[in-house]
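The structure under discussion is supplied below as structure tokens; questions concerning it will follow.
Note that one protein chain is taken out, while the other chains of the complex remain in position.
Let's look at chain A:
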Amino acid sequence: MTTETTNLTSGGLPPRLRAALATAGLSLGPMIGAFVLSGLVLLLMKVNPFDYYGYVFQRGLLSPSGVQATLTRMGPLLLLAASLIVAFRAGLWNLGGDAQFLMGAVFVAAWAPLMVQHLPVWLVLVLSMLVSVVIGAIWGLLPAILRAYQGINEIITTLMMNFLGISLSSALVKLVFADPDTTVPQTRTLPVGDRLPVLFGSNVSSGLVIGLVVILAVHWMMTRTAFGLKLRVVGANPEAATHAGLSVPKLTLAVFAISAGLGGLAGAVAILGQYGNVRADWNPAYAFTIVPLVFLARFNGYAAIGYVFLFSALGIGSESAARRLDVPNYFTLVTVALLLVLLAVTERWAALRRARKGV
């Protein structure tokens, strides 16, 4: 990027600022384009895009209760983003986040309401999060072993583990963990007073803080520590890792343990901070929707926070807009998908321009 901007002759701006502007342009341009294009799609649906986005931003960003809902939802999403950043940076495509999330959530929802009757609440919350990490990691174990020692593609195995995990958690809720006091197939409910504390008298769950701390810690681990560097070497060039004496199978297991464990933790934070129980048919499929955001952020923790915030606000806002304008909730995904496509196009265009300049 810097080489490109120094080649431009116009303007008297210092090169650093020019580079920053160019980067901002490459990121903001596609975002504006995505809103324009999805606005056109809305027009085709005979919906006024200004009305739609007006409702979306009013609810998601401007109303106090909407902002609180946006921030609360960010907690589990940030944890899933952290889970994916670890795996993707190490070149392992863990797409089993949904099952890891659900398994963590189901076990926590089953155990926490029972334990609060016997143990102090803070201890139950801490232990629940530990349980979810272990459960998530166990659900990632099989793909990890197959990848590490048999070289079997983890994309396929984690996707298959999703089917198993989603069905198993539904079966567990119906058959084993069902709340005997209701007729609806769901787990016992954690009383609101025993959930993760809210922040400063608002309704924002402290799950947001957990998410922020974890994703920043993961970013720091991947960029500043020897362990993170080893994982990145494995991701960038496994042959070089072997040549340098790194144990690729062991690091693969470690990556899966961390990534799947964080997936489970995301489930716990969703239950302990927000939902309180799990219904048998519940599967928000957060992990899959987070995948494009993590790519947009280029596996960078800070950028991921920004995208998760935007996505969370769009999601909360679109729920409100959906009720008023009869546009499906999932329309947010159209915007995200257009953003991803436009970003890829911009990147390709920038690369071509660099190539033409002979850099």
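Assume a residue touches a chain if its C-beta (ideal position, glycine included) is under 8 Å from a C-beta of that chain, and two chains touch if they have at least 3 such contacts; residues count from 1.
We adopt the following convention: contacts and distances are computed from a predicted model.
Under which of the names "ABC transporter ATP-binding protein", "Imidazole glycerol phosphate synthase subunit HisF", "NADH-quinone oxidoreductase subunit K" or "3-oxoacid CoA-transferase subunit A" is the non-displayed chain listed in UniProt?
For the chain not displayed, UniProt's protein name is "ABC transporter ATP-binding protein".
Which of these, A:Val233, A:Ile258, A:Val294 or A:Val308, touches the one chain of the complex that we don't see?
A:Val233
Consider the whole complex, including the chain that is not shown, and state which of A:Asn153, A:Thr182, A:Thr225 or A:Asn329 touches that chain.
A:Thr225
Contacts of chain A with the missing chain: which residues?
Considering the whole complex, chain A reaches the absent chain at 224-227, 229-230, 232-233, 236-237, 239-240, 242-247.
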